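Got a structure here, written out as structure tokens. Questions coming.
And now, chain A:
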Amino acid sequence: MLHVQNLTVAFTVYERGLAQKRLTVITDLDVEVQAGEVVAIVGASGSGKSLLAHAILGILPHNADLGGTMTFEGEALTPARKEALRGKQIVLVPQSVASLDPLMRVGAQVQRAAQLSGQRSRAADQAVDQAFRRYSLPETTRQRYPFQLSGGMARRVLVSTAVVGSAKLVIADEPTPGLHPQIVAETLGHLRELADEGCGVLLITHDIEAALQIADRVAVFYAGTTVEMALASDFAHGATALRHPYTKALWRALPQNEFIALAGTQPNPDALPDGCLFADRCPLVTAACRVARPESRSLRGGLVRCIHAEG
Partner candidate 1 sequence: MSQSSTTPATTTLSSSGKVARIYPWQMNRRQKTVLTIGLCLGFFALALLGGRIIGDAGLSTNLPSRNQAPSLAHPFGTDWLGRDMLTRTLHGLSLSLWVGLLAATFSAVIGAALGTIAATIGGWVDTLLTWCIDVFFSLPHLVLLIMIAFAVGGGTTGVIIAVACTHWTGLARIIRAEVLQLRSAPYVQLAAQFGRSPTWIACEHMLPHLVPQFLVGLILLFPHAILHEAGLTFIGIGLSPHLPAIGIILAESMRYLATGYWWLAAMPGAALLIAVKLFDVLGEHVRALIDPKTRQS
Partner candidate 2 sequence: MRRMRTLLLGLIIGLLWLSACGTPTAPAPTQTTTTASQPTTAPVAPATTRSAPQQLILAIGGESEDGYDPTLGWGRYGSPLFQSTLLQRNEQLQLVNDLATDYTISADKLVWTINIRQDAKFSDGKPVTSEDVAYTFTKAQESGGKTDVTTLDKAVVTGPYQVELHLKQPQITFVQRLATLGIVPKHAHGPDYAQKPIGSGPYTLVSWEKGKQLIVEANPLYYGTQPQIKRLVFLFVDSEGDGAFIAAKAGQVQVASVPPSLAVQQIPNMRLVDVKSVDNRGIMFPYVADEGKKTPTGYPIGNNVTADRAIRQAINYVIDRKALVQGVLEGYGSPAYGPVSGLAWEQPQATIEDTNLATAKQLLADGGWQAGSDGVLVKDGLKAAFTLIYPASDATRQALALSAADMVRPLGITINVEGKGWDDIEKLMHSNAILFGWGSHDQTEMYNLYHSSAAGQGFYNTGYYANQSIDSTLDLALGAPSEQEAIAFWQKAQWDGTNGFTTKGDAAWAWLVNLDHTYFVDQCLDIGTPQIEPHGHGWPITAGIVNWKWTCK
């Protein structure tokens, strides 16, 4: 349904004085989402993941430059088409309650989302009731204001804005932080249901455990690019089934595994090394790694962007 090839998102921002510099936050990122599938994009927080969501929806700030190609159901996603589709076929589930208008009742906001996705007001009204019942939100929620909602209720309201329409692709941007584990599971369950009903779900998160609960495939995001596209099941077989050294380090860092953190930090977006971005921290690093960016190649049913990874 959604194909993204070597997407690049860069900002021209100001340094201290008057000079400008470019931050390439996303470099040649590839990802694709099929209908009925949940694809998780997992990466350290602050590495520009939610910018991917904004890029797909076309709501980047205007000092951003966009490169690479994006297609949706076979057709190129031009800015005009993005504008036509967003809210109707491509919907966003944002992270915080701040995305809700503080002075407007929650019911009205969700109904507005429904109307924007093409439904007339009477049908939209029913859609809202249906969605609230589906996510077992009490009847009074419609009259409530955003600041009166608990974390979980707010999350369910945000998800219901995606449900009221006839969306084909749902992009969930960090749905899990700051919630009680039981509610996290519940939210992820809702996303899974959407996928099972035929939507494509792009789950952007830093919480690898949460991703593994519902994702079919996991794209590992490092310094602005996808270093590996693995099946969720690969993670079940331990580090050996994984391909890229960074994914292995991620897996090892999990508490239920060896709980060893990886040394060093991600490269700075305005001074990306020429070669492999993971070179400085990679145990398998060789001279060849630093010459050119490794291409993304298929390996054991997944993709990896490392010349040393082998079967």
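Methods note: a contact is a pair of C-beta atoms (placed from the backbone, for glycine too) under 8 Å apart; a residue touches a chain by one contact, two chains touch by 3 or more; residues count from 1.
The candidates came about this way: all candidates are chains of the complex that A comes from, given by their letters.
Note that the structure is a prediction, hence the values are computed from the model and not measured.
Enquirer: Using the definition of touch given at the top, pick which of 1 or 2 touches chain A in this complex.
Expert: 1
Enquirer: Quick one: in the complex, what on chain A touches candidate 1?
Expert: Contact set of chain A toward candidate 1: 10-14, 18, 20-22, 24, 58-67, 78-80, 82-83, 98, 102, 147, 270-272.
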